[in-house]
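This is the structure I want to talk about, given as structure tokens.
Removed from the display is one protein chain of the complex; every other protein chain stays in position.
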Amino acid sequence: MEELIEQLKQQIIEQLNLEDLEPEDIDPEEPLFGNGLGLDSIDALELIVLLEKQYGIKIENPKDGQKIFFSVKSMAEFITEHKK
Amino acid sequence: MVDRVTKKASLVYFIADNIITSLGFTTSENFQAIREGKSGIEIVKDKNIYPEPFPASLVNTKKLEEEFAKIAVKGHFTRLEKMLILSVTDALKHLDVDIRSERTGIILSTTKGNIDLLEPQKKQMREEDRLHLWKLGRVIAGYFGNPNEPVVLSNACISGVLAINIAAGLIGQGKYDNVVVTGGDIVTKFVVSGFMSFMSLSPGPCKPFDAVRDGLSLGEGAGTVILGNKGRTGENIIFKGGGSANDANHISGPSRTGEGSYIAIGSAFKEAGVTGNDMDYISAHGTATLYNDEMESIAIGRHNMENVPVNSFKGNWGHTLGAAGIVETAMMLTEMKENILLKSTGFEKPGVSIPITVIDKTKNKTLNTCLKMASGFGGTNAALVVQKN
Partner (left out) sequence: MTPVIETYCHLRNNRIFRDGKLLFESPDTNLKDFLKSAYKFLNPGYAKFYKMDELSKLGFLAAEVLSPAFDKELRPEETGVILSNTHSTWVTDLRHQQTISDTENFFPSPAIFVYTLPNIMTGEISIRHRFRGENAFFIFEKFNPELITDYINRLIMSKKIKACLGGYVDRSTDGYDVFVYYLRSGKNSTQKPKHTAAGMWKLYEII
């Protein structure tokens, strides 16, 4: 899990062009949206692309994203559960 | 040039139009089809466009080639160019407007032009600059022998409405006697894949303003509206006012308060010297995404127009992008001439928070003053007001 979280942090920074952030700046339990990293609706869609591209997990309904992308930790848990 | 601006603005008339979509190649063919409640949106199974089936409204290719063969012109033209040339040719029919005159301007409205030429299988057909929008403008102007530099407008989904506003201004200030506003976009892998990645396409034909609407349907088409400084004998429809505004909120999501749309409508009203109370009908943008339709209902409500009949043609043609503002304005003009309100196809049950009056049945009504709305990516919004003279 720890390894996956670190890998995710790096992938999120790259995929979302968060150039002024380093992986250690992201608290895995902190909300990604809202007051957390300040991500927006396009970022949410990019995270869906990230899951499909890197982990082969397809999300059909963008509404499901709210729970899955709550934090890096929740993402990692979802990936662990659903990875083929 | 500038001293002309202070001159008293003359009236600007809508003198001709054309609509080319899945439902027909003329305005009247399209009007008849929509009157019968038809939708041209079908499930498309074309792996060259998208790996999975998707709903879209496509122009019939066989018919396009047949119609184009009738005007039998030399030279190679792309699919979109054929549509635009046919559209302008039809609008010019029976009209005493000389498109070769330097007093006639051309404005082209498009979002992506010949972007399909980027696809590898079309590489041989491709001249390097044919992909550029200015070149598309030159090809169309060149075909008709128009001597002026074509104005190409690419402002997302409001391009068509904005192009008409700009054309009216050019005539009003005396720069041109007539302006041919034409626009179009086609359904391509480029655009479909992009909208898919935005998860904004409905799995079935779109349902503007409906309670269960779940996204838009893409469409392709071309349209033309010709504006001029002289009316025709009998009843005329004139351009009264236009405006555009930006939400300054988000590059893809519309404003939750309808701010930009509200400002654009207000600006068009101010120029037209009217208020929401004067409107007989609204042709909305109505893409059938959750947020667009909600946003528009808020803007309509803020101008106290809850009781004004409103519809969207996206349920008939899908979202035709750069053509949308033109074909939808042309259909609004037809409704005015016929004094008919067309049913908003796909609408069954109200689904926006403001109780606006979506047209649920085609019916007769005297239409004198009407509003066209448009909104798009980039937070951009436009509106225009037309009136019988």
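Things to note:
First chain written, first letter: the chains are A and B, and each begins at residue 1.
The rule is simple: a contact is a pair of C-beta atoms (placed from the backbone, for glycine too) under 8 Å apart; a residue touches a chain by one contact, two chains touch by 3 or more.
What you see is a predicted model, and the numbers here were worked out from it, not measured in a lab.
In the full complex, the chain left out of view touches A, B. Looking at B:Ser101, B:Ser154 or B:Asn368, the residue that reaches the missing chain in the full complex is B:Ser154. Considering A:Glu2, A:Glu19 or A:Glu60, the position touching the chain not shown turns out to be A:Glu19 (whole complex). For the chain left out of this panel, the touching residue among B:Phe77, B:Trp134 or B:Tyr291 is B:Trp134. The chain omitted from view is touched by exactly one of B:Ala245, B:Ala272, B:Ala288 or B:Leu371, namely B:Ala245. The set of chain A residues touching the chain not shown comprises 16-20, 38, 42-43, 45-46, 49, 52-53. Interface residues of chain B with the unshown chain, by the touch rule above, are 1-2, 5-6, 51, 111-112, 115, 118, 120, 131-135, 137-138, 149, 151-156, 162, 166, 169, 173, 175, 189-190, 193-194, 196-198, 243-252, 259-260, 263, 267, 271, 376-380.
Operating definition for what follows: only the chains that are shown with their structure count from here on.
One inter-chain figure worth recording: chain A and chain B are separated by 38 Å, centre to centre, where each centre is the mean of the chain's CA atoms.
For chain A in complex with chain B, the residues that touch the partner chain are 40-42, 45, 48-49, 62.
Taken together, the chain B residues at the contact with chain A in this complex read 197-199, 250-253.
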